[in-house]
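Here the complex is missing a single protein chain, while all its other protein chains stay put.
For subunit A:
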């Protein structure tokens, strides 16, 4: 007998989407959105009160199904709803259903608070089979996917890393590694990886002639593997220490060092000096026939690049690090992040293989490319330093760089009347750069701090006069946090620290936005200050499941964190407004 071939079964929480809304009379409206091709059993929808007594439910008539395989049963193939009138306490809700011709799901269960929020609960098998429960780490067959987890202080934190944990539970290590490789591949499409392209290209052009595709691939390969190793190392440290790594990567001194490296690279491009290893190392490496020195150099560069890119990809990295710190699995952490690094490096390999092949062998062209890369490196240095330097200083640096580049392009050179069109265009572009540089300089003098809007102080004099930020209540202990969370106003818990540079950017930017400030008025605003990274602060962060600053946790009146409301890392105004809206009813 041939059965109809159904699609792979949905996750039970997607097949039967549960929604709970409190109604005006104090009851709970419960509805399941049954997807086409799926059905719920009427007899399997049950509710129990805190004492385990069944709560009678009024359920609509179902479709009576009667065939030799099913027997007689009543089912729902369409969305259905019911009401629990006036719940006296937490309500336990059961349901069960199948995918037609596919799979019958294990029983599903949630515990609902009287206000309709869903509480996480272990699956209780009805049949006195205590030993049947899976051990704590494994996904529970009946556990609702979108559940919340209980924090130490009674806060309900949304499970953000369910997806990765799910990957691990479902397909094992291969799934996790593929997942992370995929993340890396996607990361390579973000601007965060751009700084690595000139590094790789710079590395290849510096080698000058004699660069074959194979050699380019080998160099880039060494670079990418080293970069992936650096990420892997990060995974090891994260798994071992569970500490706040991404915060360290964002610390002012780390950013300062990286910016300085970029300046060095730029100067090297400008021909001020050749970047070389100590002669002793060089001598040792030169004894090997295949000029391993440059491979080693590529590897060093790759390793360092991970540190440069790391702070840029804080948000996804924080997710990965939280997950790994939670598993405490060092080997998995290391390999997962290694896979992430490899994924990120795939496009670079393409540059390595084809880049030098496309480039002309020799000539002044090469020199100009080097100069261009030098300028890009300087730009990167300023962009990085922008996170730790005061705004006007950053604008001044941009002014210097832009003017310098403009002059180098010949903006101020006198053109002969018979100058061809090409050089004229270049000269015009240079002039534009000089102009942009002048505007940045003017902005710096006016005290502007956004390079994209250097003249904002002129346009928005009024707004700029009161750059006040919403007031926060600062806490450093669990007790302080508990006290601050008294009352029933929705709250924002903002994990921050003095040394957190991204936090400053958020406070100066989206947090000072008038719209955000107004929306924040409805919230209790609590700053969890982890500047002193004490045991207490670490415990507090663990209880909030926060990887490090900046993390913004939004909790509603019932002190429950809505799904997908948490903001980690750099944020923008719309993100903030969206998350605020989720907790304000």
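In this text, contacts are C-beta pairs under 8 Å (C-beta built on N, C-alpha and C of every residue); 3 or more make two chains touch, one makes a residue touch a chain; residues count from 1.
By our rule, contacts and distances are computed from a predicted model.
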{"item": "Chain left out of the displayed complex - its UniProt protein name, from \"Thioredoxin family protein\", \"ABC transporter permease\", \"DsbA family protein\" or \"Amino acid adenylation domain-containing protein\"", "value": "\"DsbA family protein\""}
{"item": "Residue of A:76, A:95 or A:181 in touch with the missing chain, whole complex considered", "value": "A:181"}
{"item": "From A:397, A:492 or A:571, residue that would touch the chain that is not displayed", "value": "A:571"}
{"item": "Touch with the omitted chain, as defined above, among A:23, A:63, A:101 or A:482", "value": "A:101"}
{"item": "Among A:33, A:73 or A:513, the residue in touch with the chain that has been omitted", "value": "A:73"}
{"item": "For subunit A, residues in touch with the removed chain", "value": "1-3, 5-6, 8-9, 11-12, 67-73, 96, 98-99, 101-107, 126-127, 129, 131-135, 137-141, 160, 163-164, 166-167, 169-175, 178-183, 185-186, 190-192, 313, 315-316, 318-319, 329, 564, 568-572, 575"}
